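Left out: one protein chain. Kept in place: all the others.
== chain A ==
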Amino acid sequence: MSTWLGMPPFPEAAREALADTQLRANLRAATATIRAKRAAVVAERADWEQLREAGRAIKDRALRDLDTHLLRLEERVIAAGGTVHWARDAAEANRIVIGLVDAAGADEVVKVKSMATQEIELNEALAAAGITAVETDLAELIVQLGHDRPSHILVPAIHRNRAQIRDLFRREMPGADPELTDDPVELASAARAHLRRKFLTARVAVSGANFAVAETGSLVVVESEGNGRMCLTLPEVLISVVGIEKVVPTEADLEVLLQLLPRSATGERMNPYTSLWRGTTPGDGPREFHLVLLDNGRTTALADEIGRDALRCIRCSACLNVCPVYERTGGHAYGSVYPGPIGAILTPQLRGPDPVADSLPYASTLCGACFDACPVKIDIPRALVHLRTKVAHGAGERAAMGVAAWTMAGPRRFALGRRLAAIGVRLARLPGPWRKWTEARDLPVPSGETFREWWANREGPSGRP
């Protein structure tokens, strides 16, 4: 799989994506379908707003005493026969996982779909250590076989249509039928046969987790295909890499979160497979269980009073599916494993400033559709505006905004600015950055009296009309 290194900032990456007509069609169809499904299952819950509020409160409570909950989780996991590792960053997490795979004497691992391991680019680190990682989620497998990057949190191959996937399987999947059609059942069967061989031979599995329960030491994986459960139960060694923000205080909290997640994510009342496990059980499932708790920028985000709201995210992707920007550019333009509105506030916080991360808070019109859809009520527009204040603004823009603020400081200055603006809009092409406006759009040319002239005349000596 290729990494995100060397991606251009959002505006340039978006320009390329927007020109890809097949991508536009794929995204339009896929996001419209998921949006409609979500809207239908959300509408049937009269208490949806209360559920969202409960979800927000649970995640906020977890984050408020994160240290306490994490230590409790560690204690319970150890008591249940597991081992807990703490990883400060991606490099440390990858080192820990590689060490565990080496210790198990394995050179191949099967993987449950996991954002945390994508975030730390575990597959690339494993490959560099001579270990093959096999993605078992169908969409992640499509991405992996295509030497591609995921473009959606939940549906990582959303940018591909059936015909493209058929071609990819024929070309890249060992033993695939050369007569394979683009029938979804045939495609899934081909993947099933391919993966079955892997499940039966793999000795180590790597997963993430949707939730980690401090009270009991239980981990939870929510999925659709059952391939995750194969990974969680068949291999001898299970390694789960979990962001520290995934902890929830009690098992009762899952009642709320497991209702919010599938409805927001796939538009289902309930997802097909929910796996809960605790440590190890003799004679049943993996003999060894390792939990790698990952920081990788999360404590930095937690220190930011507004930015920390992003840590409530349960990775449902509802914000991606309703985002008008995402729908048109797709996920790759965001230059990060976390695309869309949540990515635009998560990536800059987890990764720190760089040209791509600095461009992301601006990849939004602040339309607010994401906030409305978020099952844990993350005010994404507010966080975007907040993160924009932290970006290093270009000198030209800073100067322009300074001049604008000076102009607006008084009516006389403003009147001058208005006259200049009136001259400006008479030009077919505006100068400087404003040229971006007139390249595709006309500007209205105001004619006749200005409002102020009109107002002054009607209030003049002749009195009101």
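In this text, a residue touches a chain if its C-beta (ideal position, glycine included) is under 8 Å from a C-beta of that chain, and two chains touch if they have at least 3 such contacts; residues count from 1.
Assume contacts and distances are computed from a predicted model.
Student: Determine which name in "Rubrerythrin", "Methylenetetrahydrofolate reductase", "L-lactate dehydrogenase complex protein LldE" or "ATP synthase epsilon chain" the UniProt entry assigns to the undisplayed chain of the complex.
Tutor: "L-lactate dehydrogenase complex protein LldE"
Student: Return the single residue from A:95, A:229 or A:388 that touches the missing chain.
Tutor: Answer from the full complex: A:388 touches the omitted chain.
Student: In the full complex, which bits of chain A touch the chain not displayed? Write them out.
Tutor: Residues 10-11, 14-15, 18, 324-325, 328-329, 361-369, 371-372, 385, 387-391, 393, 397, 401-402, 404-405, 407-411, 414, 417-418, 421-422, 425, 433-434, 436-437, 439-444, 446, 448-452, 454-455 of chain A touch the chain absent from view.
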